[in-house]
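Here the complex is missing one protein chain, while the rest keep their positions.
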Amino acid sequence: MATTEWNRRHILSLEDFTLAEYDIILRTAASFREVLTRRTRKVPTLQGRLITNMFFEPSTRTRSSFELAAKRLSADVLNFAPGTSSLTKGETILDTAKTYLAMGTDMMVVRHKQAGVPQAIAREMERLGTHVGVLNAGDGLHAHPSQALLDLFTICQYFDPDSPRTELLKGKKIAIVGDIVHSRVARSNLWSLMASGAEVHLAAPPTLIPKQFLEAFRSNSGSLSIHWQIEPALDNADIVMTLRLQKERMGEHLLPSLREYHQGFGITRDRLALCQSHVRIMHPGPVNRGVELSSEVMDDERISLVQAQVTSGLAVRMALLYLMGGGKGP
Amino acid sequence: MATTEWNRRHILSLEDFTLAEYDIILRTAASFREVLTRRTRKVPTLQGRLITNMFFEPSTRTRSSFELAAKRLSADVLNFAPGTSSLTKGETILDTAKTYLAMGTDMMVVRHKQAGVPQAIAREMERLGTHVGVLNAGDGLHAHPSQALLDLFTICQYFDPDSPRTELLKGKKIAIVGDIVHSRVARSNLWSLMASGAEVHLAAPPTLIPKQFLEAFRSNSGSLSIHWQIEPALDNADIVMTLRLQKERMGEHLLPSLREYHQGFGITRDRLALCQSHVRIMHPGPVNRGVELSSEVMDDERISLVQAQVTSGLAVRMALLYLMGGGKGP
Partner (left out) sequence: MATTEWNRRHILSLEDFTLAEYDIILRTAASFREVLTRRTRKVPTLQGRLITNMFFEPSTRTRSSFELAAKRLSADVLNFAPGTSSLTKGETILDTAKTYLAMGTDMMVVRHKQAGVPQAIAREMERLGTHVGVLNAGDGLHAHPSQALLDLFTICQYFDPDSPRTELLKGKKIAIVGDIVHSRVARSNLWSLMASGAEVHLAAPPTLIPKQFLEAFRSNSGSLSIHWQIEPALDNADIVMTLRLQKERMGEHLLPSLREYHQGFGITRDRLALCQSHVRIMHPGPVNRGVELSSEVMDDERISLVQAQVTSGLAVRMALLYLMGGGKGP
């Protein structure tokens, strides 16, 4: 394998990632995954460096994952809490970012309900001539690259625990089921899965997956199909990725009821029979039990990768912070 | 002293604790109490281990104590914040626990306003074949074992600073005054005090201490009496433990007024004259001044153990995390 170097300071979207970059991340995450099995699950890599979690949109789960990844790398962490912050006092987001820059922040992990905020912060850091790296931890409906990368790692590790790599996805059928149009997770996954050569099948009610959605992803090496019913997507699938359904969608009249959604698109044991026998189920969490997945499926630890995704998340985020911080792939 | 080993992974209730177990905790806490007097009050015992504080019911004081205990043992700590969490998004408590398990949590410290939640999490951790230990930091009206253990340590250390041990309590008269029926602290204290052979006297208005309350605690080695007036409980008492009065009780018509409660059951200097001259006053905090205790009594550092309880709390919680984490008693 060629010793490709990592040259990316920010991780904002997967749109222009190369296969080589995905593979560096997978290899690096695999080595951190091994660190996490030791009794002392800590490395001194980022000792004395400062990582600021700027979660303008709150998220305990993702923030905990990044905070722990930073601590496992021995970095110091500041958590920006929007509730009691200067933002309520009229400060702009870029001013907030510059304040944390002036405190000596090396990397910023940014989540915001508006698309483009992490990119704007990254541009400002470049304009100021800093070396600060920005990681997009979710911006509006746009992107959530670390979630897609942990999903990629989870799938590749499932197919080859010792050597997760993108080529394992070539020709695999991967179903993505649920609220595609409102999902930054789905968007980011599409870039990585199709770049890896997977056959991606999207399934959702027509209101949650417009036809024109496909255009953006045309040029990739994998294939992409859209279904308004779940069965053709599950048929012979190797992996089924489910998406979280936001209850707000009901208020917007995009969905009749949670019950009807589950009847049409929920993953049940019966429906799993359509897939390959080795199929595994994924979900970015938190799961609405009885909506996206039946409790029976979710609690079947033989077929659910939901917990594995959380563990992968830690290893992948350690890898991303490590690479952004100047580390070279293993 | 026999070298008894510690074999308990979870600390959920004191109901089935043995005297030997109490004594291991007291000895271990005493050794950590000594560590806390050093200039560098830190030991590397739990380096690289992860402790997650899951306080579904918020509590700055108890959470700070556990967080600091973990840090003094060099563990990493994640604080789960219910306000901004996935729980508001419909995730179940067990799913939340499994998420933190998948992040590599070694021990969970759980507080919930509903009785039984820490036990349910512990059962799930066992069912999954994990080695994660669960510590009940307060569940509904049921139990608050670490508070009772720090109270035990505080009392024993008062009677013998060099060698706190359960036998010091044999035949001691201990009054517990206040809202017994709604107090998980009182329930947990009853197990440890009576197992140690103390003579426990409960005092409260009839609405806050039903007669049938006694049944559960019949089989223990100490003795238990109930009084609807405070004087017989204080008479010749060695220790007076007061309980926090929740102001909500008034709304439930269980109490006439805070003022009347204080007249009937508040600890004042006059009432202390009924006790032994060496009597000491305890309270789990935070104190409602002028309700459970007069300010005069509370601020008299010669007779109040309230601050000592907080310091004991840190030493005892270090001991519990240490023992749960596989350490053997000193």
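First chain written, first letter: the chains are A and B, and each begins at residue 1.
Everything that follows uses one rule, which is that contacts are C-beta pairs under 8 Å (C-beta built on N, C-alpha and C of every residue); 3 or more make two chains touch, one makes a residue touch a chain.
If you're wondering where the values come from, they're calculated on a predicted model, not measured in any experiment.
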Option from B:T40, B:S257 or B:S277 whose C-beta touches the chain left out:
B:T40
Touching the hidden chain, out of B:S31, B:Q47 or B:S64, is B:S64
Could you tell which one of A:D95, A:E231 or A:E248 touches the chain left off the display?
A:D95
Which chain A residues would touch the chain omitted from the figure, given the whole complex?
47-48, 50, 76, 78, 80-81, 84-86, 89-92, 95-96, 98-104, 128
Chain B positions in touch with the non-displayed chain are 36, 38-42, 58-61, 64-65, 67-68, 71-72, 247, 285-289, 301, 307-311, 313-314
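The working rule: only the chains that are shown with their structure count from here on.
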How many angstrom lie between the centres of chain A and chain B, each centre taken as the mean Cα position?
41
